[in-house]
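Report on the structure given below.
With one protein chain held back, the other chains of the complex are shown just where they sit.
For chain A:
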Amino acid sequence: MNLLFKSYNFASYQCDRSRCFYIDFGHKTVKLSFCQLLSLRQKVQKIDLDSHFDKDLNYSGIEILTLCNREHLFILDTMQVIEMKELIKATFGMLELNSLVTHS
């Protein structure tokens, strides 16, 4: 398995053999197809961080993230959301870089 990015609590990997991706959430690792990874990316990108700093918009300051057609469920606090956004951004950055290297 190839490590794509590692943050404090999370990590992302690509597995060439299964042609899949893995996200290590710290306490649990989830296997994702590319399609599911895209869906995670969309969900994480859509999270409005500003609302975490507004009591009226997001009182509890948490986000519920469901993955792979609700097979997995994660509850993230503000810090974890920030970290997850960073992980997604860096992971796709790495994948783009790999694409450049592979097909240049």
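Going forward, contacts are C-beta pairs under 8 Å (C-beta built on N, C-alpha and C of every residue); 3 or more make two chains touch, one makes a residue touch a chain; residues count from 1.
Going forward, contacts and distances are computed from a predicted model.
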Name check vs UniProt for the chain missing from the figure, options "Sugar ABC transporter substrate-binding protein", "Spore germination protein KB", "Ferritin" or "Phosphate transport system permease protein", returns "Ferritin"
Where chain A meets the chain that is not shown, the residues are 2, 14, 16, 19, 21, 34-35, 38-39, 41-42, 45, 92, 95-96, 98-99, 102-103
